[in-house]
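Here the structure is laid out as structure tokens; the discussion comes afterwards.
Complex shown without one protein chain; remaining protein chains in place.
Chains: A and B, in written order; residue numbering restarts at 1 for each.
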Amino acid sequence: MKSDERSAVRDSRRDFLRKGTVAAIALPALSVLGACGESKAAAAPADVASSATPNPPSVQERADAMDAMHEKGIKAFPAATSGKGNQLFEPRMEGGVKVYDITAEEIQWEVESGRKVKAWAYNGQVPGPQIRVREGDRIRVNLTNKLPESTSIHFHGLELPNDQDGVPFVTQPPVKPGTSYTYEFTVPNAGSHMYHSHHNAAMQVGLGLLGAFVVEPKSPLRAHRADVDYVMVLNDGSHGYTLNGKGFPATEPIVCKQGQTVRLRFMNEGMMIHPMHLHGMHMTVIAKDGWDQPAPWKCDTLNIAPGERWDVLVKGTNPGTWAFHCHILPHAESDHGMFGMVTALVVQKPGIV
Amino acid sequence: MKSDERSAVRDSRRDFLRKGTVAAIALPALSVLGACGESKAAAAPADVASSATPNPPSVQERADAMDAMHEKGIKAFPAATSGKGNQLFEPRMEGGVKVYDITAEEIQWEVESGRKVKAWAYNGQVPGPQIRVREGDRIRVNLTNKLPESTSIHFHGLELPNDQDGVPFVTQPPVKPGTSYTYEFTVPNAGSHMYHSHHNAAMQVGLGLLGAFVVEPKSPLRAHRADVDYVMVLNDGSHGYTLNGKGFPATEPIVCKQGQTVRLRFMNEGMMIHPMHLHGMHMTVIAKDGWDQPAPWKCDTLNIAPGERWDVLVKGTNPGTWAFHCHILPHAESDHGMFGMVTALVVQKPGIV
Partner (left out) sequence: MKSDERSAVRDSRRDFLRKGTVAAIALPALSVLGACGESKAAAAPADVASSATPNPPSVQERADAMDAMHEKGIKAFPAATSGKGNQLFEPRMEGGVKVYDITAEEIQWEVESGRKVKAWAYNGQVPGPQIRVREGDRIRVNLTNKLPESTSIHFHGLELPNDQDGVPFVTQPPVKPGTSYTYEFTVPNAGSHMYHSHHNAAMQVGLGLLGAFVVEPKSPLRAHRADVDYVMVLNDGSHGYTLNGKGFPATEPIVCKQGQTVRLRFMNEGMMIHPMHLHGMHMTVIAKDGWDQPAPWKCDTLNIAPGERWDVLVKGTNPGTWAFHCHILPHAESDHGMFGMVTALVVQKPGIV
């Protein structure tokens, strides 16, 4: 390839990217990625590749067909689905006690647009509604079991009195189908925790009986102040590879303004590790299982094992739409395009609404 | 469900738990969990659930049948089996040298009550007997191979002279069936280490040729003082998911008194990660592969990869019987109940014998 041809490629690329990037950033969240997929842009490099070995048409056609599938997925992001998990759970107050009424029952859950699966859900959500309380709060959880088998709730990470620990035949009887059970306690240790079934749990948690349980500390550290606080629950059970109950492109982008700080709370409710890789910026790891690390440390790929929670801060220094995915690539991409454990961090330039 | 009904559930639950917990704690270790499984208790919530949707008998019956299997496993814990691995290995002294005679041979090993498997064992134990020495000790290991194939011992984690490293054709010849071989060295670096076969090891270690090799430091740190020192070897080879060679309910509970400190030494001799999750209390991680971490850090779920050793301290602040298991749930529970990598930490209240 001669030098002037190379320049042509470069110029063509720059035009595309300038247009593409600005358009992407300016668009509302519902089409953060769509602008990059315009067919004119995708076709550009082929036009200028006159000096390269010509390919038989079938290669080109097959490449175009594969790329069209990839483009379609990305253009669809974030794809609309019915049902949203991990919504903030507003308790009702009963004499100073925050009361959470939770019903476990079977539902149909739309993991991706058009793909509905059988789920066992808390209050119709996968993950269940996000409990967010403060160290020292008194709370009560009324669990009603409408499932066809017994269940229980374990508050994973909370250092509770033994009789509130939720393990059938160890700390309580199983909660039979059609019955209710009540947990009540003063919230102990702060941090990113979880609640989930501890009965036939390999199946029940895989089907969706899980949720985030975030405990804000009485005296938050200044260094941990964040503009956006985002819980990301990973799962890999019978619903496939999911982030907060949805597979790409139905996952949710995380959005901040340039200069803002995002706190991510990773929680793995699955059966496999998921090394989450953020493009464009590093993550500063501040806590493990709700406990502050002795010193913060940096990475771009954080390996999250089943049952673990990791809290990180991301400083939104680098504007743009950044891929954010599990780096076990078969959890994130196939020849049909990206799927499963993929989302984006969108860092908006100042002045962009 | 009306408020007075909710109270009834709560009262009933409290009665059960008060009785259940006290009974459990008061019982000798051989039935730490049995008391929670009494059928009266398990039936209680069903009796008071008059306002809940009635289920067709078949749902209830199926739930009861599943729960009975779960209950049976837990009541059996810790289940009696023949053979106990990881027993402290008393050396004989020969002129200031601690001598360990180890015979590798095929045995039948009872992983759970009634489930016997073929094992290749050191001195008839899986894991092999626990070698526990002190930095600077002179030791000799006489290995006699009664297996039908060659073998060798690698002292995993010890920084030995090259010719004691145990890798056939690299640092020594293989130890043929029917022959013996001797290792001798001055114990170098302190910490939680292992010894295992390094010949056809994917199979030989999977079959049981492994053991703990703990080196106590010459000058132990005050901060690492513990009342209970417990080695937990994880494996996932042909014997299934095991803790110290046994699957739940044949695993061994770890017992301490309230206020005591337990030092756990996790060692993974398997082929998979195992994120071990402790209920009720956190673990303070102090060492990795025998080397002190620069600063201790806390967690409740510790991901242990093959070949790794992690030392943690648990302060027994929270009385009760606490589930302690691998959080890859299919390594710990099925619809037939808990199995495999499950045990309990029992923190006994003062005054309980």
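Annotations
The definition used in the following text is that a contact is a pair of C-beta atoms (placed from the backbone, for glycine too) under 8 Å apart; a residue touches a chain by one contact, two chains touch by 3 or more.
Since we're looking at a predicted model, the values are computed, not measured.
Within the whole complex, the absent chain has one touching residue among B:139, B:187 or B:205, and that is B:205. Across A:107, A:271 or A:323, the single residue that touches the chain missing here is A:323. Contacts to the hidden chain, counted on subunit B, fall at residues 142, 144, 146, 148-150, 154, 156-157, 159-163, 165, 167-182, 184, 189, 198-203, 205-206, 271-273, 288-291, 293-295, 303, 305-308. In the full complex, subunit A contacts the hidden chain through residues 1, 6, 9-10, 13, 16-18, 20-21, 33, 36-37, 41-46, 48-49, 52-55, 59-60, 62-64, 66-67, 70-71, 74-75, 273, 275, 277, 279-282, 294-301, 303, 318-323, 327-330, 332-335, 344.
The rule is simple: only the chains that are shown with their structure count from here on.
Centroid to centroid, with C-alpha atoms defining each point, subunit A and subunit B lie 33 Å apart.
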